[in-house]
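Working notes, structure below.
All protein chains but one are shown in place.
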Amino acid sequence: MSRPRITVINPNSNQVVTDGLAAALRPLMFADGPEIVCETLQEGPFGIESQKDADSVTLPLRRFVEGDNASSAFVIACYSDPGLHVCREATTRPVLGIAECGVLTALTRADSFGVIAIAQRSIRRHIRYLRQMGLMDRLAAERPLDMTVAETASGEGTLAKMIAVGRALKDEDGASAIVMGCAGMARHRKNLEDALGIPVIDPTQAAVTMALGAVAFAG
Amino acid sequence: MSRPRITVINPNSNQVVTDGLAAALRPLMFADGPEIVCETLQEGPFGIESQKDADSVTLPLRRFVEGDNASSAFVIACYSDPGLHVCREATTRPVLGIAECGVLTALTRADSFGVIAIAQRSIRRHIRYLRQMGLMDRLAAERPLDMTVAETASGEGTLAKMIAVGRALKDEDGASAIVMGCAGMARHRKNLEDALGIPVIDPTQAAVTMALGAVAFAG
Amino acid sequence: MSRPRITVINPNSNQVVTDGLAAALRPLMFADGPEIVCETLQEGPFGIESQKDADSVTLPLRRFVEGDNASSAFVIACYSDPGLHVCREATTRPVLGIAECGVLTALTRADSFGVIAIAQRSIRRHIRYLRQMGLMDRLAAERPLDMTVAETASGEGTLAKMIAVGRALKDEDGASAIVMGCAGMARHRKNLEDALGIPVIDPTQAAVTMALGAVAFAG
Amino acid sequence: MSRPRITVINPNSNQVVTDGLAAALRPLMFADGPEIVCETLQEGPFGIESQKDADSVTLPLRRFVEGDNASSAFVIACYSDPGLHVCREATTRPVLGIAECGVLTALTRADSFGVIAIAQRSIRRHIRYLRQMGLMDRLAAERPLDMTVAETASGEGTLAKMIAVGRALKDEDGASAIVMGCAGMARHRKNLEDALGIPVIDPTQAAVTMALGAVAFAG
Amino acid sequence: MSRPRITVINPNSNQVVTDGLAAALRPLMFADGPEIVCETLQEGPFGIESQKDADSVTLPLRRFVEGDNASSAFVIACYSDPGLHVCREATTRPVLGIAECGVLTALTRADSFGVIAIAQRSIRRHIRYLRQMGLMDRLAAERPLDMTVAETASGEGTLAKMIAVGRALKDEDGASAIVMGCAGMARHRKNLEDALGIPVIDPTQAAVTMALGAVAFAG
Partner (left out) sequence: MSRPRITVINPNSNQVVTDGLAAALRPLMFADGPEIVCETLQEGPFGIESQKDADSVTLPLRRFVEGDNASSAFVIACYSDPGLHVCREATTRPVLGIAECGVLTALTRADSFGVIAIAQRSIRRHIRYLRQMGLMDRLAAERPLDMTVAETASGEGTLAKMIAVGRALKDEDGASAIVMGCAGMARHRKNLEDALGIPVIDPTQAAVTMALGAVAFAG
């Protein structure tokens, strides 16, 4: 009997990001557990930084899901959760978004959470989405790194900046857990958590964990 | 290197319930994954059906957690999440409650959820707790089976009753996912889901899944 | 000096609907007021009845807006407000959605409002959107006609069905105003209002009114 | 056939304010559109700056409405919306308040809005009213000019002060649209909008626009 | 040294109601406690059943408060809390409303409360007021007796009707305490409580209790 598969879709076309996801998810790849596969959405833009970028991948994501009969669950690995509802409409298999799962997981670790966004202009979109999910009551604040996705991916100073923003969320806004508001920050999770002394959630790890549960207990 | 351990604590002293938990969690026990151990709280009452029952286990649960240095995470397996905050105060290791994780997991599968409670009088406690968590916005309704914990554990008619209550939650209240509001209902999950045609969440499975993620990605 | 133009975009490709919009908006076409033009989105599906339909028009709507330098404001005439945010990202000119404007206008006429949806399955999408807008507090209920867009557009029994659903919203749910949850119901507004004895809002008329204000006072 | 009439009632007895309203509304006075008439409530105080001032005009406003059979709709032009409910009780014709319409119109232009109040002590009354309307979720903040109504009407420094307060609302509180919290600020709207780079809503213009829609589509 | 005085103002001009208030408050009239005096607002209408009735007493109530230098606290004894804010603006002495105090007191006795209103048309006003106070979260429902104030005051069948409505609030809506939504129902409180088996709150008694505390501890 074959292992069930969870497919993590990176909706941008940057293979480096996809490879980073795979590396970040390795601790959940058990020999006798579900297979976890990370795929790049070929039609995606190189990065998702605007509403246009997000809206441009909704139907490609749906086609991806419809065309994939081998997977038992899907994770959309972009912190705007693009296409989540249109993909769910297409299948009864679980389709999870990393933003929703990141926030929901933070709620299990602390009374209030802060979010580190990459850019100021994403915050409005994220807040609108939190309101849509009915999950505003425990948000402490969201603050931007004010870096591009590219800079956060490569830059040396990223961790230092994340620590500074995380401290502001903790000390000034009262956050007692942090959600990293981007799919590409996973490798800083542990260092950031150690520096801040409060739980730090990588949203992709959170979502794939929940997908693994959905798949494991489906039988 | 030894595998990290997740300890699931059944706060009632009914070993049959603990054994049921272990059975329900088997699909998450991977050879190279975290060890999942189910323990019975010896000081607990035979069932937790009242606020008094719930309050009677808070300090014993804390002592359990404080006395257990071998576990990397804990799950309190009672749908009232007794002692959650007092245990969290005692350790920085993750302590998860099945009620919170059950509801949060339901939010990844549907826009609104219903809860099947065992008894009418638990509902007020559950609602108060949902309000405490700030998670009321997507609750469709909670309805009771009007059975004792013992009856639900053993009774033949339990599944039929659960299906009837689940249908009311779906058709009359508009729930599009169901949370089973008790630690002892797991073996009915699949049948209930098949009968209702919407996702059904076992809260212990949900919580242990999230514990597994917390443990797996701790490094 | 030329009159400013408001362009109302019907995101489905059914010209009959577009013509109906133009007819419904005639009372707002003043000789010395803004020009009101109704356009059909050629790339749109014949009707927008699913999330897929809605998501399929977001980028075409944006291209429409970007390609139209002659209009001072835009109205997206579909009760799911597809593409609203992606269009707003593309221009500083006002882009209004008929769902938001219909609901906001209802709030000026009554303490609580009900919505008549065409199909049951749209309701979940609408509720999610109301939550996103932070406008749930005064919703009495939303109820479906359980007809297709085509049926409501043509059918003889539509008004009778709308009156029945409107009465349930008023008498059972306590609504004191009604929003017609579709762009194609305008010709029934007056009859429905007379039958129910409470204000009935056509969302396209509401949105174009607000667009007219935005344009008139822009100078 | 005669044109329908919208009567805008200035509930204070300052004719200069009434004249200002008429000037501000000129762009909505179409030759073949509804007639827009601005009237001064003779019984009103010279300015409405306290709860007592607001409560003193409720019954005079109602008598005005009851005594006016020629108008198709009414707008109460004071940012406290005094007498709104008692007037609505007296007639089925639309009675609109500028505070509610100002806020609702802001919601069509941005995710969160700020309010510029004249005096600190009005803010508590405004917040209470926003809570009554169920519209708090998208409020960024309200800040005072700390000027009297008289000063704002006449003073040279008013615009500069409004820009400073508006910048604080935008930059510190995150507002992405501004509502001018007074009936007498209309002539600064365009300059303030240009200075801030985000939409600025004059509440009287917003309310008369919505009244115009209600009247135009009544037939 | 003289005893401090609490003045309870019946804002309608029906002396029978005022006498009923005095009788209902006797248990709180302690020999060495604050003096409790019930007064009739001479300018008031015979009953307060509409928004117009409520608005007609706001300024008379304020004049009453301003003209009374002998009282240490005031209670406005009408379930619409007319004039509450305009009276508070006039004095730093406590001015309490029976609706707010009735609801707040119910919150100390049960997780959710129901309200028995006299007439259907008051309910909308009450709900608007609950929303203004930010106290909707624990409302089970409000249901009307569908009687006039006069009928409830005199009628034989009042208690039976109250029990029927109270049972519906308890059994169908889930209320676990009841607020009597009128100043003139006090003499039925005990019988209603006995019949329903859950706490029943008379709002005037609740408000005068809170006034007594404010006065007793002022020193």
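Chains here go by letter, A, B, C, D and E, matching the order in which they are written, and residues are numbered from 1 within each.
The definition used in the following text is that contacts are C-beta pairs under 8 Å (C-beta built on N, C-alpha and C of every residue); 3 or more make two chains touch, one makes a residue touch a chain.
Since the model is a prediction, treat every value here as computed from it, not as a measurement.
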Chains in view that touch the one left out, judged over the entire complex: A, B, D, E
Residue, one of E:61, E:101 or E:179, that touches the chain absent here: E:101
Absent-chain interface as seen on subunit D, which is shown: 124, 127-128, 131, 136
Touch residues of subunit A, complete complex, unshown partner: 111-112, 137, 176
In subunit E, positions touching the absent partner: 27-28, 30-33, 94, 96-97, 100-101, 104-105, 107-109, 133-135, 137-138, 189-190, 199, 202, 205-206, 208-210, 212-214, 216-217, 219
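Criterion: only the chains that are shown with their structure count from here on.
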Shared chain contacts [subunit A and subunit C, defined touch]: B, D
Interface numbering overlap (same over half, different under half) for subunit A and subunit B: same
Pair sharing more residue contacts (C-beta pairs) when A-D is set against D-E: D-E
Equivalent of A-C within the choices D-E, C-E or B-E, defined by over half of its residue contact pairs recurring: D-E
Approximate Å spacing (C-alpha centroids) for the pair subunit D, subunit E: 34
Geometric centre distance via CA averages, subunit C-subunit B, whole Å: 43
CA centroid of subunit C to CA centroid of subunit D, Å: 25
Multi-chain contact residues (two or more partners), subunit A: 128, 131, 133-134
Arrangement of touching chains [line / ring / star / complete / other]: other
Pairs of chains, among all present, that meet the touch criterion: A-B, A-C, A-D, B-C, B-E, C-D, C-E, D-E
